[in-house]
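A quick write-up on the structure given underneath.
Of the protein chains in this complex, one is absent; all others appear in place.
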Amino acid sequence: MSDDRKIGDVILKVDNISLRFGGVKALTDISFDVREHEIRAIIGPNGAGKSSMLNVLNGVYTPQEGTITFHGEVRKDMDTHQAAENGIARTFQNIALFTGMTVLDNIMTGRNLKIKSSFIEQAFWFGRARREEIENRKKVEEIIDFLQLQSVRKTPVARLPYGIKKRVELARALAAEPTMLLLDEPMAGMNVEEKQDMCRFVLDTNDQFGTTIVLIEHDMGVVMDISDRVVVLDYGKKIGDGTPDEVRNNPDVIKAYLGAH
Amino acid sequence: MIYRESGQYKTTYETDTQIFPIAQDRFAVVALLVIAFLVTPFVATPYMFSAILIPFLIFSLAALGLNILTGYAGQISLGTAAFMAVGAFASYNFMLRVPGMPILLAFVLGGICAAMVGIAFGLPSLRIRGFYLAASTLATQFFVVWCLTKVPWFTNNSSSGVITAQQIEILGYKFDSPAEKYLLVLAIVSVLALLAKNMVRSTVGRSWMAVRDMDVAAEVIGFRVMRTKLIAFAVSSFYCGIAGALFAYCYVGTVEPEAYNLDLSFRILFMVIIGGLGSILGSFFGAAFIVLLPIVLSMIVHVTGLPNSVTSNLELMVFGGLIIFFLIVEPHGLARLWQIGKEKLRLWPFPH
Partner (left out) sequence: MQFFFEVLIAGLLSGVMYALVALGFVLIFKASGVFNFAQGAMVFFAALTVVGLKEEFGFPLWLAIPATMLVMIALGFLTERIVLRPLVNQHDITLFMATIGLTFFLEGFAQLMWGSTVRALDLGIQDVPIEYLMQKTGMLVSQFDVIAAGICAVLVAVLAFLFNKTKIGRALRAVADDHQAALSVGIPLQHVWGIVWAVAGIVALVAGLLWGSRNGVQFALTFVALKALPVLILGGFTSVPGAIVGGLIIGASEKLAEVYIGPYVGGGIEGWFPYVLALVFLLIRPEGLFGEKIIRRI
């Protein structure tokens, strides 16, 4: 982790977010912030509300209470489309790739906000439509190089092993050139080698592109190693917030989650 | 040995995204087009045109339309025939009421009318999916046909409800004979198929497939799910509308609502399933299959001396059985079988 990376100001802040599903309280009064260029981890036991938090951040769920402040704009909930337009991209816990398409097509979908031509222009395959397709293909190929997916680019994603699928999802998120990346357990189900690769990719993304990263992860080694700051959730409530060292020594966190270190 | 890609390198992204990247494929397609356009008109009999080639092309077009909606965008539709009907009746009325209307424009306008109806009846799909959507497309099917039957303005107050389609005349040249109609239909279908293929491999195609596969993720990436679905309905209905107009003008010669019934909708759905969902080529395969099957069956019945009433029932049973067969054995239909065949051909004569 490079210490000379400049961590900027707060770009995202959530205040007093509460989320309920019928009688189930997924999140209660959560507040924290995220600074530009940092790697922020969200940890906690299963069912703590981590994925729900991410879903709130990018507009999939609407919280009943609280506000989200993104780039200075205060709002009661995030609109999914606006989140995408404002440079938030994400990966999903259970892999939400488009199973009917190849790796290349999946990653190309990540570019969709950059493509301005209408479907009629695309039907006639001339001028702007043609140019955009080629240009975006170039950009996608850069990402394929970055994540070393060259050998599988024309393979239908349904046929790929789990670890590669996760990488493709990351590629799709990166294709949008996001300013903030939300990663939901990007290393789940991977062996040591794959985890190391994925760690490297996440760090490189943060390093090279300056992308702010909010990540949910269970592997404590990974979290303590690569994150700048950590938020700890338990039963929908925040029980810890700070640098990895601060959190590691927090008695509440130890009791709820880490156990004796 | 012949079907090899070795030596064919793609050096630009543009060439990599070609529709037919393998040179042998390109050659085959060009040869096919040459035969279709230049050789067939002199070789085929009027029967072949009227009973096989023309319906094959028209149904391929309708199947293309349905494939875009159901195969690529994942919106199941049981109301295809209704959109064909709109196209046919709209074209007819434009030709009838607007003096000097060129017939090709009438077809296009018919398609546009069908697209608008498609959008209107596609709106419910924004909130509902699966069987519910199928039910709402059934509503379209019944309602549209009822409308066209009951509202006299559409049929120009014809008492029998059956109207003869106008003669086709483009730039002074009359398209009367089966061969001429065949060429016209072939030209239109070829162009529209090309446009469809272009759409399907561009962003709009990917947006359809994304919505089909995982609409929540599609939303998160920034696709506008509502707009994507409506574009799918619009384009699909446009294609079906043109197919309907061609059906009336170049195939049956009359414009009547009853011809565009639920049975036709099912036939086109079968074409798409058997041919292959999500495949442009599959639409053609499926149409060919469904057009040829009754002919093959009646030949079998003829040869084995079974009574004639057996044919139509046998047809139903074979249709039904084949649908189930394909869904079990190869859900991606004939198109996938074709692909597998080509892959085997690439290796031939080696086993692997």
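As written, the chain order gives the labels A and B, with residue 1 at the start of each chain.
Criterion: a contact is a pair of C-beta atoms (placed from the backbone, for glycine too) under 8 Å apart; a residue touches a chain by one contact, two chains touch by 3 or more.
Note that the structure is a prediction, hence the values are computed from the model and not measured.
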**OP:** Among B:Ile22, B:Ala36 or B:Ala134, choose the residue that contacts the chain missing from this document, as touch is defined above.
**Re:** B:Ala134
Subject >> Residue, one of B:Ile76, B:Ile188 or B:Ala288, that touches the chain absent here >> reply: B:Ile76
**OP:** Can you work out which residue in B:Val216, B:Leu281 or B:Leu345 touches the chain that's missing from view?
**Re:** B:Val216
**OP:** Using the touch rule from the top, list residues of chain B that touch the missing partner.
**Re:** 76, 124, 127-128, 130-132, 134-136, 138-139, 142-143, 146, 149-150, 216, 262, 266, 269, 273, 309-310, 312-324, 327-328, 331
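Note that in this section only the chains that are shown with their structure count from here on.
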Original post:
Quick one: chain A and chain B, Cα centre-to-centre, how many Å?
Top reply: 41
Original post:
In the complex of these two chains, what residues of chain A are touching chain B?
Top reply: 58-60, 80-81, 83-85, 89-90, 92, 96-101, 105, 108-113, 115, 117, 119, 122-125, 129-130, 132-134, 137-138, 141, 172, 176
Original post:
Across the complex, what residues on chain B touch chain A?
Top reply: 13-14, 16-17, 195-196, 198-199, 202-204, 206-207, 209-210, 212-214, 216-224, 231, 235, 278
